[in-house]
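All protein chains but one are shown at their positions in the complex.
Just so it is clear, A and B label the chains in written order, and each chain counts residues from 1 on its own.
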Amino acid sequence: MEIVIYGITNSVTLALMAIGFSLTFGISGVPNFAHGAFYLLGGILTWIFINQLGIPYLFSAILSVIIVGLLGFGLYWGLLLRLRGLVVNEVIATLAAAIVIIEVLRYMGFSGFTYVLPEFIKGSVNIGKAWLDYQRIFLVGIGVALIIILYFFTHRTRVGLSFRAIAQNERTAISLGIDSDWTAALSLAFGSALAVVAGLAILPLGSIDTEVGYDILIYALAVGIVGGLESVPGIVLASFILGFCQILVATFFKAQWLTVVTLGAIVLILAVKPSGIFGKYKELEERV
Amino acid sequence: MQDEEILRVEHLTKRFGGVIAVDNVSFSLQKGEFLGIIGPNGSGKTTLINLITGFVKPTSGKVTFNHTDITGKAPYRIACLGVSRSFQMARAFHKLPAYKNLIVPLYSPRVKRLGGGKYGERDDVAIDLLDDLGFERDSAVPYKAAGSLPHGYLKRLDLARCMALRPDLLILDELFSGMAMSEVAATLPMIEKFNREGLTIVMAEHRLKELFRVTHRVMVLNFGQKIADGTPKEVMSREEVQKAYLGTEVEG
Partner (left out) sequence: MAEAVRYRKERIDRGIKARTDTIYVLSSFRDMVYLFLPRFLPIILLLLLPFFVKGGYWEKVLFYSCMFALLALSWDFMASVGLVSLGQALFFGVGAYISGGLNHYFKMPIFLTIPIATLGGALFCTLLLFSVLRLRGVYFSMVTLILPLLFAHLIETLDILGGTHGLLSLTPFPSGWLSVYLAIIGVIICLFGFRKLISEDFGLVLRGIKDDDRVVMAGGINIHWYKAQAIFIAGAVGCFAGALMTHYYQFVGRSVFALDYTVLPLAGAVLGGPGSFAGATIGTFILVPLSEVLRALGGLRMALYGVILIAALVILPEGLFHYIERRYHQFERDVRI
């Protein structure tokens, strides 16, 4: 029973980490390697707003989501737009941006036990033998809600549909009057904002550490690679596979084996189906 | 010309999502034959070529080349067996000099096996090949960057690239599209010459008048289906062919 509960929370955590990255990649084809950096930045901004400016929690959370979203938009508009077309440069530029953000934050010393975000809802509950705090339940709720909202957003709303149009065929989308740069910048903004939302849900469970910036990127990429990037069902499925495997391994073997599971899953999926479980990322032979 | 089957396509089908790009097409080709494939835009000519050459994997059906099953094999394997294809949009390595473009096929295992692609000789072989196709060796043309060549030359460069592989079967995908009349007139005899020397050629083409001058057999595709197969004259007199071409100019 506790395996199921811990498994679910762990899986939804992974899905939350990955969803922003895969949203951006699925739409604009930009691999936003600054994803983890934005996640971290969002957490730290919120901490600053609460503890140094005295802004109420909810308000500062919303504020940092907006600020980081704008930063994501700026990353595209200010930097990537100049490099568009050369995948090499896009990849390098976002990674460089990530490093700048994370290393500056590390230099400023935002690491350690002082930097703790309060839980949204305090307390915990016992379900069977499992001990579950409300924050985790809240996190699962956020995760599920986000995935559902995203699905409706991309399938029902005008902006969402134009996102999908760009993802399918950029040139045709342009000729139909969709501004692809604007949409791509928006996708980066949404992806970054999602990173912060994930951070605000997950970070209260522990203290903020700048190393998290890289770890989140690893997990987001791992989930994306296993599930197939740009596919929401793939992300969800991969999160659950990885999440449950991790919990199973941690329960029956050793807690340290968590990374082995991730690495093993990546190597295995690369050997069997490199485009991921639900990968629509076309293999070479399939391109027309 | 020997009466021997070189290519057999059986019930080849390709679906892209809900669209059936190539629908149950079957035909066979004798050695030394010159087959034209015609059909309106979007009728599945290019997809058919992609299916035969392995660039697209068929949903169902079978392709046999020289009595070997090549269905769904990797493109380079099929190329090494002797099927060479050109691309509709002339593709070239734009930064390289034209003759260096031929190094890639000359480097392939097939040419190494057949001889002639040895280290240090490839440049000469490449220039010889280009010279045959109207890139005069004493002019500057073969040494210019491919990207600076006019479109007609690019198309012929693509043809040269195909010939560098020393193919048994040459598949040309709209070689003449975008070529000027004079260029077509210059290229046509070269292709005819290859055919006379025993090369089997399949040519998908929109320029029917030029095509009918060289080919003895024409296959018509419409909406992915094969609707006619025969000599140019008997094919063009068929009602469904005329219907398929209605709205486009019927030449020849």
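Basically, a contact is a pair of C-beta atoms (placed from the backbone, for glycine too) under 8 Å apart; a residue touches a chain by one contact, two chains touch by 3 or more.
Computed from a predicted model, the values in this text were never measured in an experiment.
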Can you list the shown chains that the absent chain is in touch with?
A, B
Of A:T157, A:T172 or A:T259, which one is in contact with the hidden chain?
A:T259
Among A:A165, A:A222 or A:I247, contact with the omitted chain is made only by A:A222
Can you tell me which of A:I48, A:I99 or A:V144 touches the chain that was removed from the display?
A:I99
Which residue, A:I3, A:I48, A:L63 or A:L79, contacts the hidden chain when the whole complex is considered?
A:L79
Among the options B:V104, B:I127 or B:A186, which residue touches the chain absent from this view?
B:V104
Spell out, residue by residue, where the missing chain touches subunit B.
53, 55, 74-77, 79-80, 84-85, 87, 91-97, 100, 103-111, 119, 122, 143, 161-162, 164-165
Could you list which residues of subunit A touch the chain missing from the display?
25, 29, 31, 33, 79, 82-83, 87-89, 91-93, 95-100, 103-104, 106-107, 214, 217-218, 221-222, 224-225, 229, 256-260, 262-263, 266-267, 270-271, 274-275, 281, 283-284, 287
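To be clear about the criterion, only the chains that are shown with their structure count from here on.
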Could you put a whole-Å number on the gap between the CA centroids of subunit A and subunit B?
47
